[in-house]
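As you look at this complex, bear in mind that one protein chain is not there, while each of the others sits in place.
All chains are identified by letter, namely A and B, in their written order; residue positions are counted from 1 within each chain.
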Amino acid sequence: MLEYVWLIPLFPLLGAVFNGLLGKKIKNEAVIGGIATLMIFCSFLVSCGILMQLIGLPAEERVFEKVVFPWIHSGNFKADMAFLVDPLSAIMIMVVTGVGSLIHLYSIGYMHGEEGFYRYFSYLNLFAMSMLLLVLGGNMLVMFIGWEGVGLCSYLLIGYYFHKKSAGDAAKKAFVMNRVGDFGFLIGLFTLYWWLGSNHNVWTINFTEIKAASSLLPYGGVVTIATLCFFVGATGKSAQIPLYTWLPDAMEGPTPVSALIHAATMVTAGVYMIGRMSFVFVKAPDTMMVIAIVGAATAIFAATIGTAQNDIKRVLAYSTVSQLGFMFLAMGVGAFTAGVFHLMTHAFFKACLFLGSGSVIHAMHHALHHAHSHDDPQDMRNMGGLRKAMPITFITFLVSTIAIAGIPGFSGFFSKDEILWQAFANPFHGGLNIFLWGTGAIAACFTAFYMFRLVFMTFFGECRITAKSKDHLHESPLVITIPLMVLGFLAVFGGYVGMPKLLGMLPNYFEHWLEPVFATAQGYAQTYVHAGAHHSHALEWGLMGLSVVIAVIGIAIAYILYIASPSIPARFTATFPALHRAVYNKWYIDELYDFLFINPCKALGSFLWKGFDVLVIDGIVDGVAKVVMGLSGMLKNLQSGYVHNYALSMALGVVVIIAFYIFR
Amino acid sequence: METLAMPAINFAAIMPETILSAVAMALLLVNVFVRSEQKAYLGYLSLIGILVTFFPIVAGWNAPVELQSGFNGAVLQDNFSLFFKGIFLVSAALSILISDQYMQREGCNHGELYPLILLATAGMMLMASGTDLMVIFLGLELLSVALYVLAGFNRDKLKSNEAGLKYFLLGAFSTGFLLYGMALTFGATGTTKIAGIAAYVAANPMITGNQMFLVGMLLMGVGFSFKIAAAPFHMWTPDVYEGAPTPMTAFMSVGPKAAGFAAFLRVFMIALPAYKPEWSALLWVLAVLTMTVGNITALFQQDIKRMLAYSSIAHAGYVLVGFVAGNAVGTAGIMFYMLSYAFMNIGAFAIILLVGRKGEPNNNVADYAGFGFKHPLLGLAMSIFLFSLAGIPPAAGFIGKFYIFSGAIQAGYIWLAIIGVLNSAASVYYYLRVMVFMYMKDPVEEFDWLKVTPAHALCLLVAVAGVLIPGIVPGYLLELAQKAVFF
Partner (left out) sequence: MLGAYLPIIVLVVVAAMFGLVSVTMSSLIGPKKPSALKLSPYESGCEPVGTARERFSVKFYLIAMLFILFDIEAVFLYPWAVVFKSFINAGAGAFIFGEMLVFIVILFVGYIYVWKKGALEWE
């Protein structure tokens, strides 16, 4: 099975090509959507086979590299189209193809009747292909192709409703911010390649070879620079401070896209990349600290914004940014396993939440449409009491909300608690640990609060739309609810593969599974272990209890504010208008960026355009073009059409050449 | 009576040439005995001949040297020549596929076309595998004479006649230089064998100071430069390409150029390495001149066939860059590039042929307005060919240029590579101009005369595959090219 790893990205590619070329003619939605879903499902089956085979192998042999074809060989530089299968990429392909299949299926129902149905599925398949290239890439160049590919597909899908200006703007914003990150990625790649090559004659961009050569890398120094550049790439792709503002805007795309690309898979690419190169990152303690701080800051920052949003998808978008912050926090404290674990559980429950919100929006849209109402179907202030009309959506949504809030027994608890514990107990950051833990814990409290606020506003209380619309509220069709149920199931039980050792009920399969991948990094980490790093079980139990309490407090506040006495939020807003405005307007970060970067850039651009470009550059360019065109005209005239002129030119050429060599 | 020493003859070494010539002669007879207005069957027969010829080529790959060499070392069918023979066969086959439709439309449907193409191909093969100056010359003449006729094949059309005559006159002129150069080389070294020349120079290093030898080398360079259309020996190209029947333009822009390079490379790199400083300096200048003249003149062209003629001059310039590099990477790059050039250029000409009407009144770039919308698939194919010609990934043209320029950089010719890249950038203008017309202008014509025959579709399909597959998966082809390099 391992030999056939190349099939995994190939299936969705075929689907994308098929739908892209023929979809317009086919027009039959069942065929288009069916083929796209079937293709990604085939990839899923192959991934399952690969996972099974990997499990069958002894732990140290679970690394397989498949060179599909030799690609670019030039001097020292060697890049093959190579795929790397190891426990880490196996998890990633399972998540991408598994969640991807469900979301493809869901899309058939959700996108029903949309113009450009074939276009949507072609892009979605193309995205799956790129994402699989990214996670399977055996060297940095293949990974980079996937990295760029997912950025492109994300751009195309955010701008799917391209006739809407806001969608076009959001797509551009996402693309530009990703470009900034990609630039960092490339610089990091060059730095690492050049340093290893010129100092140790190890010219390679192959992950396994870099891993083998990683002992040559120094601690800090050039590695800090390279890893910081990689991290800039990761912040762009994974929406971390300071490059996170594109993700909430990306909600302009269709909701299944938000679920697949902007929650479950693409945005986790940065986390995956750090995990893939953990052995390099660990050698740069300063970078680790930056990652941890940025992660923690993003987690709490986005969580605060999430508390004041009224658009259901925006709340989830900020929640995603915040949860990604948790993953980066995990990476930054060297808890790579915990980070990847959270990546997986997050993929389950956040995909479920997004799809659930899609189901709600779908129903709201229909209900409002039938009543000829122009209210916003995404605004939670228009919802309420939906639990009766949409029981399946409600239950799956609630389950996932409990999971993200961190209630014991649900998947999110295991992963989040592991991250918080590692933030407290890791050997890297000394005195900083307590702050990292504290920030994370408060962010977790906010998470529980805003998620339950969302649930209460949407599913509980009185229905706030007109009675006429209310009659048209229905549960979504099976093609939408089946993925919800599957994901809801995973959101509950997906966490049991990685139960903390402390609870002792089940062995931590997940950690054992990833151990060989991060063993090198853990080996380098030994250097940092400082005195008193040993923490007692009692402390771990205590912190675990504390985080449960925190989550419950968050839920309780939400209950009080939105169920028990719904008048408090209004009074609170009235008492602290400035604070509410600031949070509601996302701390004015977009405006700050406008002020700091966009407007100066615009002014500079305007100046360069009017003052410099038009006068100097255009002058030069037009001048060069004119000269070239003039030259072209002259050369054209040389072509007189007379044979004797041609013969003369040849004879002259011969004479000049021979004369030069004879008399030189 | 004295007894003669029998030369070591090895027919396996000229098997492809033999098959092609036999098929050509057979077709010549079939053509006169079967009185039919339809000539397409001759095309299919010649395609079968070409397919058969592939067998000895594939079978000869990596053969032991005693099976490769023949006729007392006058021919050597090594991997290098086999690779080029593959290029020739591909270009001949693709041109034959698009010929019938054109010849019927233009009313010059004579059966001699196919034997002539096969004979020209046999001539190219002799040039590629010749290791004796006389054999190379023989191949060149066989190729050229066939091509003179092919260029003027549409004998009722004035432009085609003009093309044939011009090509003949100037070709004869350049052949004179080439032969004179060979004669002087023979005079200086006493042998026409390429290996013999190299051995003589190695044994008598002082000979490089001999001006007769030097001039011989230069004149041979001039003769080959004419064949590959390097400036300032390129002037015939636009007129001939414009006037010749379009399928033949496609054929002669690819095959003979590749054959010229094959012989050029072998003679200069194996027989005359002693003159490497001299000839690489000469070719440096010629490469720059060729690229620049080709690209700059192409900017102004309105006629698309002329534009592609200048573009083919420019491409000869790029390939010369790889020649100047003179290392394995550059040479492998040349071979890779020539093969992909066969696909992309013949593909582009196949589209031009389709768009043209009887008498080709609409070969203007402006006549392509809206073509991409009226015929989306053909427009896509044309865009792929143009992208490849411009050297934009993921088309094969990019990979070929990449290896040629990286070969030049590895050999230390940084400036040459920079000039090449700049030229390549300038060339994007005129290739994309066609696309601008195809996609950004409103259609003037309905293009309703356009009909794609199965043979034509096959040609386009193969060409698109030949551009895209090596562009995305260059490794295998490049490996072949690297194994084909003779050092």
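Here are some notes:
What we mean here is this: a residue touches a chain if its C-beta (ideal position, glycine included) is under 8 Å from a C-beta of that chain, and two chains touch if they have at least 3 such contacts.
These figures come from a predicted structure and were not determined experimentally.
Counted over the whole complex, the shown chains touched by the missing one are B. For the chain left out of this panel, the touching residue among B:Met25, B:Val58, B:Leu158 or B:Leu461 is B:Met25. Touching residues on subunit B toward the chain that is not drawn are 1-6, 25, 28-29, 32-33.
Quick note on the criterion: only the chains that are shown with their structure count from here on.
Between subunit A and subunit B, the centres computed from C-alpha atoms are 49 Å apart. Put simply, subunit B touches subunit A in their complex at residues 165-166, 169-170, 173-174, 177, 211, 214-215, 218-219, 221-222, 226, 232-233, 235-236, 238-239, 278, 282, 293, 296-297, 299-301, 329, 402-403, 406, 410, 426, 473-476, 478-479.
Across the interface of their complex, subunit B is touched by residues 69-75, 80-81, 628-629, 631-633, 635-636, 638-639, 641, 643, 645-647, 649-650, 652-654, 657-658, 661-662 of subunit A.
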